[in-house]
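In this view, the complex is presented without one of its protein chains, the others remaining in place.
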Amino acid sequence: MRRQRLDQISWEDFQKLPLSKKGPYFLQSDGQPYHVLIAQQFDRASLDHLCHLATRIRRIAKSKQGMEFLAGLLPHKRAMLDFSQPSSRTFLSFYAACQILGLKVAEVRDPATSSEMKGESREDSVRTFSSYFDMIIMRTPLQGFAEKMAWLLSNTERPIPIINAGSGKDQHPTQALLDIYTLQRSFEKMNGIEGKTIVFVGDLARGRTVRSLSYLLTKYPNVTQYFVAPEKLQIQQDVLDQLDAAGVTYHVTQDFEAVLPVADAIYMTRIQDEWDEDGESQRVDISKYYFKAEHLAQIKFSTIIMHPLPRRQEIAAAVDHDPRAMYWRQMRNGMWVRSALIASIFDRHEEIDAYYQRYLK
Amino acid sequence: MRRQRLDQISWEDFQKLPLSKKGPYFLQSDGQPYHVLIAQQFDRASLDHLCHLATRIRRIAKSKQGMEFLAGLLPHKRAMLDFSQPSSRTFLSFYAACQILGLKVAEVRDPATSSEMKGESREDSVRTFSSYFDMIIMRTPLQGFAEKMAWLLSNTERPIPIINAGSGKDQHPTQALLDIYTLQRSFEKMNGIEGKTIVFVGDLARGRTVRSLSYLLTKYPNVTQYFVAPEKLQIQQDVLDQLDAAGVTYHVTQDFEAVLPVADAIYMTRIQDEWDEDGESQRVDISKYYFKAEHLAQIKFSTIIMHPLPRRQEIAAAVDHDPRAMYWRQMRNGMWVRSALIASIFDRHEEIDAYYQRYLK
Partner (left out) sequence: MRRQRLDQISWEDFQKLPLSKKGPYFLQSDGQPYHVLIAQQFDRASLDHLCHLATRIRRIAKSKQGMEFLAGLLPHKRAMLDFSQPSSRTFLSFYAACQILGLKVAEVRDPATSSEMKGESREDSVRTFSSYFDMIIMRTPLQGFAEKMAWLLSNTERPIPIINAGSGKDQHPTQALLDIYTLQRSFEKMNGIEGKTIVFVGDLARGRTVRSLSYLLTKYPNVTQYFVAPEKLQIQQDVLDQLDAAGVTYHVTQDFEAVLPVADAIYMTRIQDEWDEDGESQRVDISKYYFKAEHLAQIKFSTIIMHPLPRRQEIAAAVDHDPRAMYWRQMRNGMWVRSALIASIFDRHEEIDAYYQRYLK
C-alpha cells in the first residue's frame, strides 16, 4: 500500500471511501501503521512483519535485561487509554503493552469522572487528550468515531496516532491481529496459516472479531472457512461477498459436530446479547454450539481451540487443561501483538531487531 | 514576600488573615512555593520565574534525551491526585506533568472506592494520603479545604506540599498561572503583558478563573481589563474593589461587539450552571456573548482568543482553525506550567536551568 495523507482529504470524501481504500490513509510514509483503525489497513506483508516483531518482543521479554531494554524504548512517550465501554482484556493488555515499552499511561474509564458532565463534546474531549498525550487508545460504542477523531487530529497542529480498541459493532482490529498471530504461532511448524481450515462458531452475526479475522484470512492462500451458527446468528452476507470477491472457499452450516474432524482451528464465540434489541438472543438455542469435553475426542491432534474471551458456557471448563485449548495463550498473545504495534507506530522495530540479533540469535 | 511558618500560627488566626497576608505561609525559605493554594501567593517575580521555567521545560521536552533528563528529576517522589470533583483537563495535565518529571502517580477519583464509605473524616483521609505520598494535588468542592489540610499537615511529623487544583467557587490558582503563561508567551515579542487590553466575557460572577486571573494581571503595569457579561452574571464588586485598590483601569459593559476591536486578548468563559441554585442560568440569554466566526473579522490581527475549556457554544467550532484561537495551546500550556510548579516545589529549577544552558542555548 502507498500512503495517502489524511490532512489532504475532506471528511466527507474520506467517509465515502470503501474500507479497502481507507487503509493507505492510516500509514506512515515508510509503510508502518500510524493510526490503527480497521483490519483492512493490513496486507500480508504488514501482518508478517507484525507477527515477526511480536515474537521478538516476546522472547526479549523473558529476561530482566531484555525487559529493561524494552522499557527504554518509549519512556519519553505517554499514552491515553480512553475506554468509554467496559473492557478487561483489551484494556489490560494495552496497558501492559505500554508498560512493557516504557510508555507512561493514563486512563479515562468512567465518563462520570470527566468533564463531559459539563457538556463538552466528545470531539473536544479527544482533542484534550491529544494535548497532553502522544497516542490515544480508544474504545467506544460509536461506530466510526475513532476514524473521525483520527481525521480531525490529523488536521490540527498536534496530530497523534489513534488505535481503535473496539468501536461499536464494526471493528476491533487489534483483536483480529492477535488472532492472526495466534494462528501463525500455533501453525509455525506446519507451514503457517496457508491451506488451513478455520471454523467459526457461535454468534457470527454480531461478533466483530469474526468479521475482521475472516477478512484477514483472505491474505493467506488456500484457507477454507466454515461458519457454524444457528440461522438467526449466521454470518452476514457482506462478509461472504468479501470472500467471494477474494475467491475463498467457505461453507455455511448449522452442523457443528460434522465440522469438528476437519477443523485446524475452531474459533468459538460468545452470544453478544449486549447488542440485543429486545432479548432476541434468549429465543435461540445456542447450546448445540457449545464445545464440550467430549468433543476433544472428535478433533485432530493438532487442532487448536480459540475464543476471544470472555466466555460463558461456550467452552466447558474441563477443556481448559487440554493442550489444544489455545484461548489463554491467545489472550496473552494480545499483549505481544499490541506491543509490536505500538513499537511499529513509534518506529522502534529496527532497534528491537538489532537487540534481538545481538543478544538472542 | 518573606516566608512565614504555617506551624507557628493557629488555624483560627490563620483563617482570619486576608488573602494577601496568607501567601507568605505557603512559601519555602528560599521563596519558592511549597504549597500552591491561592493566586495571591504569587508576585511578579515568582510569575516571571515560573513562565521562564515552563518555557525551558517545554523546550527540553522536545527530544528523547531531554525527556529522559526530565524524568530523572523526581523518580524518587510519589504524588497523589485526590479529585473528588469531576475534571478532565486539570486532572490529565497534572498527571502528565508528574509523568514528565518522573514522579510516580496514584489517584483517587471516585469516593465510592475509598474508605470514606466507612465513615472516615476527610481530614483523616488526607492524612492517609500524606503517609504514602510526597505531594497531594487536590480538587474539592469544599471552599478552604485545601488550605485547612495544608495547615494541618504542616503541624504533623510528615508535612508535604499541597496543590489546590480547584476548590469550590473560590480558587483555581494553577488555571490562573497557565493563563498568565499563555498571555506572556503569546505577547513575548510584543513587550509582554504590560499595556495590553484583556477582555473577559461570559459568566464572570461565578467563574473562579476570571477572579484569579484578573488579580494576577494587576502585577503587570498598564493593563486594561474589560468585563463583558449580562447583568446577572457580571463580575462581583470585590474583584472591582481589588482593581480600584491597585489603581487598574477597567470597564464593565454588556456590549460585546463594541469591545472586540480594542481587545488584545479575549477570554471567553462558560456558564457555570453546576453552581445554579434553581436553574437561574436558563433565564439568561447568553447567546449575545458567543464568539462567532464573523467576529474574527472584527478583532485585530494580533488578538488572541482564550478559553479555560470545556466549552459549549461560547466559541464556534469554525473559529478553531484560526491562528488567533489560542485555547488549545492554552490548555497544553497548563501541562508546562504545572511541570514548572512541581519542579519548583521540589527544588529542581536549578538543575533544569543548568541542563538548558548546557544543551539548548
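The first chain written gets the first letter, and so on, giving A and B; residue counts start at 1 in each chain.
Keep this in mind: contacts are C-beta pairs under 8 Å (C-beta built on N, C-alpha and C of every residue); 3 or more make two chains touch, one makes a residue touch a chain.
All of these numbers come straight from a predicted model, not from anything done at the bench.
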**OP:** Taking the full complex into account, find the residue in A:56, A:127, A:270 or A:349 that is in contact with the omitted chain.
**Re:** A:270
Original post:
Touching the left-out chain: which of A:83, A:220 or A:291?
Top reply: A:83
Subject >> Candidate in contact with the missing chain, chosen from A:6, A:331 or A:352 >> reply: A:331
Original post:
In the full complex, which of B:156, B:222 or B:302 touches the chain missing from this view?
Top reply: B:156
Original post:
Residues on chain A that touch the omitted chain in the whole complex?
Top reply: 64, 67-68, 71, 83, 86-89, 91-93, 95-96, 99, 109-110, 270, 274, 309-312, 328, 331-332, 335
**OP:** Write the list of chain B residues that the hidden chain touches.
**Re:** 75-76, 78, 80, 104, 106, 108, 110, 112-120, 124-125, 127-129, 131-133, 156-158
